[in-house]
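Quick one: this structure, given as structure tokens, is what I'll be asking you about.
One protein chain is absent from this view; the other protein chains keep their places.
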Amino acid sequence: MTTCCARRGLGAVLAGGALLLTGLVQAEDSTQDAIAEYRAMFGDDNPAELWQARGEVLWRAPRGPKKVSLQACDLGLGAGVIDGAYAQLPRWFDDTGQVQDLESRLVSCVTTLQGIPREQFLKVKFGDGDQQSDLEALTAYVVAASRGKPIVLPLRHPAEQAAYALGKAVFRYRAGPHDFACATCHADAGKRIRLQELPQLTTAAGAREAYTHWPAYRISQGELRTMEWRLQDCFRQQRLPQLKFGSEVAIGLTMFLAKTAEGGTLAAPGIKR
Amino acid sequence: MFPGRRRLLIQLGRTGLAALTLASGLVPRLARAVEARPAFTAAGITDALKALGIANPAQSEAIHFRAPDIAENGAAVPVEVESALPGTREILLLVEKNPHVMSASFSFPDGTDAYVATRVKVAESSLIHAVIRTDAGAFYNAKLVKVTLGGCGG
Amino acid sequence: MSDPMRIRAVVKGEKVEVKILIAHAMETGQRKDAEGTVVPARYITKISASCNGREVLAADWGPSVSKNPYLSFRFKGGAKGDKLKITWTDTAGDSRSDEVSIA
Partner (left out) sequence: MKVTGMTLVRARWLLLAALCATAPLTLADDASPDVGAAMRRSFEAKHQAGMERLNQDDVQALCTRYTPASLPPAAAALIQQASLASVKPPAAGQYLGDYRRGEQIAQTGTGLQSSDDPAKPNGGNCYACHQLAASELAYGTIGPSLQRYGKLRGQSPAMLEAAWRKLYNPQADVPCSNMPRFGHQKILNEQQLKDLMAFLFDPASPVNQ
């Protein structure tokens, strides 16, 4: 039974031969078609749901020294409002005097409302096998409540504008032994790394394509990954030191991406290679 | 080491040192202490089928087997099998190039469709076999899945 | 302690379509953690489904079923409101059952 051929593959070759397409173009297209099929086969059955479910429990349960739930947490649209909140983040918060993304805002709520120390809560920022991250679960839950909502970021506060300007500048900051910047891979249209298409993050279309699907379940890791993780891992691959959680560069880049993606419809948590 | 496997090693290396070793563990060589079922410790298709008591299954186009031609990531390859063979009792999934070929078996009582969709780990480009046990003997169909690299590779 | 499964069971014509996502690491026993310690093998070996107490699927799994497993199947004889129960057991002897009403 080991000699059996790939029936689908053979069928494609026969069909292509009849049309006498040029070999190179055909090979290119069939590779991309196959990848598209791979992605399509995952459908809507996204393990990110497991994180969303856990996040919902964490959101509602009285926890921490103060034994309260997060239902009084203000994510920008008022206490306890999660519907559409992610679509309007990052934003300025008067109570902390900072521009915050969803994740750093969740940390503020957990520390101030529930009294859980920041270090304790952030001990597992990013989950790994047995070590589950409460932050990832909460993020997944809140993000899912903005599915189908358009991104709206008016940037009325000067600090929001400053965050955007910083992110935009950081995007082109070349450094490290490889001279990489975000722009090295994400400033041009129609490029790819290996077989991975690269979104052109300087355009609305490209930024929307990327931003509206993050956070995402990463198949390669079997984990739900957040935007803070995404940025930290990009800088790791740029060969730079480690991006600090909730740092001004993390918030700035997120603001730059979100603002560039403004008007896009959120579809996160997504599913990624 | 096959090129496909090496590529996967590189690909999985992206999560760092931990992942370099994770890669080698993607499809494990099982300790007998953990795994007592002979089909799940068999190294090749022949041995696995022998352990399952199946000899010389015939290929059948009545087994609809859907899997992508190319998998962006071997950690999860979607597969969908539906058997139109009458009296289908069991669907077995075997990944030929995995060190342990046997991935899963599904049995269907009366009233349940001879259909299953799941996701399996594929260590390197490989044929995936769907073996069907029916009241009238065993049949199979297979599909080649190429495992490739997607991202920055580190 | 394991997390609940996500189970969707919907009547489609004369059949019930079931889709399941399970929170399980499906550890192969070869992976090392960040400190270089081998993470012991731990994966689901058995999974079964029953509808109002009648078995509708039984499966044997090895470690090459993907992490956070997905499983979909279809059966006849289920109706809206019937109870569908899924149970898995892993190599560590841990086991979990979750039940949903068919929609």
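Per-chain numbering from 1; labels A, B and C assigned in written order.
In this text, contacts are C-beta pairs under 8 Å (C-beta built on N, C-alpha and C of every residue); 3 or more make two chains touch, one makes a residue touch a chain.
Since we're looking at a predicted model, the values are computed, not measured.
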Chains in view touching the one left out: A, B
Touching the absent chain when the full complex is considered, from A:Pro62, A:Gly115, A:Pro154 or A:Gly176: A:Gly176
Chain not shown: contacting residue from A:Gly43, A:Pro62, A:Pro117 or A:Pro241: A:Pro241
Per the touch definition above, residue among A:Val57, A:Val81, A:Ala165 or A:Ala267 touching the missing chain: A:Ala165
Touch residues of chain B, complete complex, unshown partner: 6-7, 10, 13-17, 20, 70, 146, 148-150, 152-154
Touching residues on chain A - with respect to the absent chain: 27, 31, 162, 165-166, 168-170, 172-181, 184-185, 187-188, 190-196, 198, 235-237, 239-244, 247-250, 252
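Rule of thumb we're sticking to: only the chains that are shown with their structure count from here on.
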Chain pair, most C-beta pairs within the contact cut-off: B-C
Inter-chain centre distance, chain A versus chain C - centres from mean C-alpha coordinates, in Å: 27
Between chain B and chain C, centroid-to-centroid distance (C-alpha), Å: 18
In chain A, residues with contacts to at least two other chains: 128, 222
In chain B, residues with contacts to at least two other chains: 16, 18, 75-78
Residues of chain A touching chain C in the complex: 45-47, 49-50, 53-54, 128-130, 217, 222
Sites on chain B touched by chain C in the complex: 16-18, 21-22, 24-31, 34-35, 37, 40, 75-78, 95, 98, 100, 102-109, 111-113, 115-122
Footprint of chain B on chain C - complex, ascending: 15, 28-34, 36, 38, 41, 45, 54-67, 69-77, 91
